[in-house]
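Apart from one protein chain that is not included, each protein chain of the complex appears where it belongs.
Let's turn to subunit A:
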């Protein structure tokens, strides 16, 4: 459960990193990002990826770091495929990612 949460965080972080690139931002939102937005995406990307790393490590230092490497690979793969073939899904992802993160956390607390 914690690993799925870490995976979602990782996906979110790389989402933010992708949005710091002008071309990708434009393909998703249709406009050019201004500098402030780019900076915000960049900063939040770093914070979220750090969080993801911490969540992974909390489950086991060795095993967690292996999971983290794998999650990064999967996140980049999913985002690259999505950006290439279905850039408009990325907008829904902006809402879906935090929502699914919340669901995972709540269901983890309840069950």
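Worth a mention:
The definition used in the following text is that a contact is a pair of C-beta atoms (placed from the backbone, for glycine too) under 8 Å apart; a residue touches a chain by one contact, two chains touch by 3 or more; residues count from 1.
Criterion: contacts and distances are computed from a predicted model.
One chain of this complex is left out of the view, and of "ABC-type spermidine/putrescine transport system permease subunit I", "PepSY domain-containing protein", "ABC transporter substrate-binding protein" or "DNA ligase (ATP)", the protein name its UniProt record gives is "PepSY domain-containing protein". Seen across the whole complex, the unshown chain contacts subunit A at 3, 14, 17-18, 21, 23-24, 60, 62-63, 66-67, 69-74, 76-77, 79-81, 83-84.
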